[in-house]
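The complex is shown incomplete by one protein chain, all other protein chains being positioned as in the whole.
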Amino acid sequence: MGAIRTEELLLNVGPQHPSTHGVFRIIVKLDGEIITEATPVMGYLHRGTEKLAENLNFTQIIPYTDRMDYVSAMTNNYVLCHAVEKMMGLEVPERAEFLRLIVMEMQRVASHLVWWGTYLLDIGAMSPFLFAFRDRETIVQLFNELSGARLTYNYMRVGGVKWDAPPGWLDKVREFIPYMEKKIEEYDRLVSGNEIFLSRIQGIGRYDAETAIRYGLSGANLRCTGVQWDLRRSEPYSLYDRFEFDVPVGKNGDCFDRYLLRLEEIRQSLRILRQALEQMPEGGETMGKVPRAIRPPAGESYVAIESPRGEIGCHIVSKGKAEPYRLKFRRPSFVNLQILPKLLVGETMTNLITILGGIDIVVGEVDA
Amino acid sequence: MDWLSASPVTWYDALFVFLWGVVLMLVVLGFVTYAIYFERKVIGWMQFRRGPNRVGPFGLLQTVADILKLLIKEDTIPRKADRLLFVLAPVLAFIPSFAVLAVIPYTQKLYFADLNVGLLYYVALSGISTLAIVLGGWASNNKYALLGGMRSAAQMISYEVPLVISVTGVVLMSGTLNLRGIVDAQSGGWFWDWNFLPQIIGFAVFVIAAISELNRTPFDLPEAESELVAGYHVEYSGFRFAFFMLTEYVYVYAIAGLATTLFLGGWHAPAPFLDFIPGIIWFALKFAFIVFFLFWLRATLPRIRIDQLMGLGWKLLLPLSLANIFLTALFYELFQR
């Protein structure tokens, strides 16, 4: 029997694979089912957003940001508009800022719902996906009424928002909050206690706070290790300093903590939404005083906000023209993904899917 | 079917047997067609969808259309595949799945083969399908298929053991391996005379092991869609793929029939005053419940991991089923003599 030779199996996972969330590819070396080496390959969805932006004016870039993190287009809109506003020192009317905040929090709920559904689908449960998409549909429909699109909203503008809320829209959001709170409990009953599910994700993909910080992780991927870092709280932007909400943290830094955190973040988002709807001014402008030509003064600025996936940043280098000289997005999915090869070594093929799903990437954002 | 052994077999008898086989085949095909339809409907309803409703009234012809599409699809064999094994695997998978149906009795009168070792025959034949899945996975010359095939081999061998041992308790109680005999032994009139209560441990082990044998959620690792794309049948398409699907659903039929026979009292009514309803209806009801239960599980549960699956099989189910035999034997030794 000594003559039998064994060798490692080189397996291409993706770019066309049901669980790589799009066109992400990992080359894994397998010893049996144990991964000895994993090399992520990205770029299959690269559209050159940053390069394209150098030839576009700032209003034209906004639809492109929709397409980066297409699960959370509103936060992408916001980070660009906010960066330009900060450079130009523009005032945003209060009602517009409230509308932005409301749609961003709704977007966070929608984004986490997509994550929840697809994660459970990765783990092998079919129904949660449809449960999540049924409720996400409510949000998408509300956005459709507000901005006229279901996925790529192009809703925010430098200095304000495109539309005021249509009549009755805010009431629909108000009704949505208790509905969603009830649904979260249903989700908990459906999945969170399931023993198979727990055994699949508890203790999987574990890392400590130091590693997380060294890899530059952000969002739930960082908070699951116990680091309380949420830009909405740590460096408040928009109107977040006016609201009461908790920044939930985990302690084990495994997939299960990330799962719980994201569900908790939905609850916190609903809490913020409820307060925002109460404090919102009745009427007012939705577009601030913006010069006809948006030309940020020469210089650089970096603005970061908390997207559902972590810290999304926008770095503008301006030479005083209508187009940016250089535009750079710090995409949380891309940064969070960097820890993947380290986490995968020694895991099984099955855990690869669990860990990759737990990081919560959107390939449009990874490749931009 | 005593006439078979009573006189030499004539051509007439052979034709008769063959026709019965065809009838069973048609019944099974009808079951598979509508089991798939029913599964899609039930899972659809559980997910706030309507399920198939486009082809025919209420979508009743959806599966027929699907099968037709598979049959007229171009037959592809990967260039680097092992052609002979690749072609052989789906056939080898299907034949035992159909052959095991022979021993399942539907009512007192309606049965196909009255084997004295019926249970043993079932277990022996169903093991062959594993071979076919491994062959299919190997012959495809695809890494995902290979992983699926390997998982399948590991899984089915590990779960064959607790499956067989869990039913030994039933055999001890009934004193026969003949499936009709086992049903007859449960004829107390009430539902607590059925085996599933006295053999509750055996029943639980049997259900878990059976679902695993069927490769269905939560034990659908060999074809784990989110990891292995489609597992062992990644490279199969057209009617060869249809055969793998058919095998899977015929085994659903077989396992549901076997569970009904072994643990749920076969054709017996749950209470004496319900005896006026024919046995075949009772059989069908219990059978349908088990099939529904499988679909229900599929709509709810996530997939288990391969190492946990092995752990569950060897560390929990096997000791439990052994303990069950021991307890059953002890009980009979102490009280029934």
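By letter and in written order, the chains are A and B; residue numbering begins at 1 in each of them.
The rule we apply is simple: a residue touches a chain if its C-beta (ideal position, glycine included) is under 8 Å from a C-beta of that chain, and two chains touch if they have at least 3 such contacts.
Rule of thumb we're sticking to: contacts and distances are computed from a predicted model.
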Omitted chain (choose from "histidine kinase", "Putative aldouronate transport system permease protein", "NADH-quinone oxidoreductase chain I" or "Cytochrome d ubiquinol oxidase subunit II") - UniProt protein name: "NADH-quinone oxidoreductase chain I"
Of A:K29, A:H46, A:K86 or A:R134, the residue in touch with the unshown chain: A:R134
Per the touch definition above, residue among A:N12, A:T152 or A:N252 touching the missing chain: A:T152
Residue, one of A:D31, A:E91, A:D171 or A:E186, that touches the chain absent here: A:E186
Residues from subunit A at the interface with the omitted partner, ascending: 55-64, 67, 127, 131, 134, 137, 141, 144-149, 152, 154, 157, 162-163, 166, 186, 189-198, 287, 290-295, 321-323
Subunit B, residues in touch with the chain not shown (by the definition above): 42, 45-50, 296-297, 299-301
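One rule holds in what follows: only the chains that are shown with their structure count from here on.
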Complex contacts: residues of subunit B adjacent to subunit A: 43, 46-49, 143-144, 146-147, 217-218, 220, 224-229, 298-308
For the subunit A and subunit B complex, residues of the former touching the latter: 9, 11, 17-19, 33, 120-127, 130-131, 134, 190-191, 194, 196-197, 199-200, 348-353
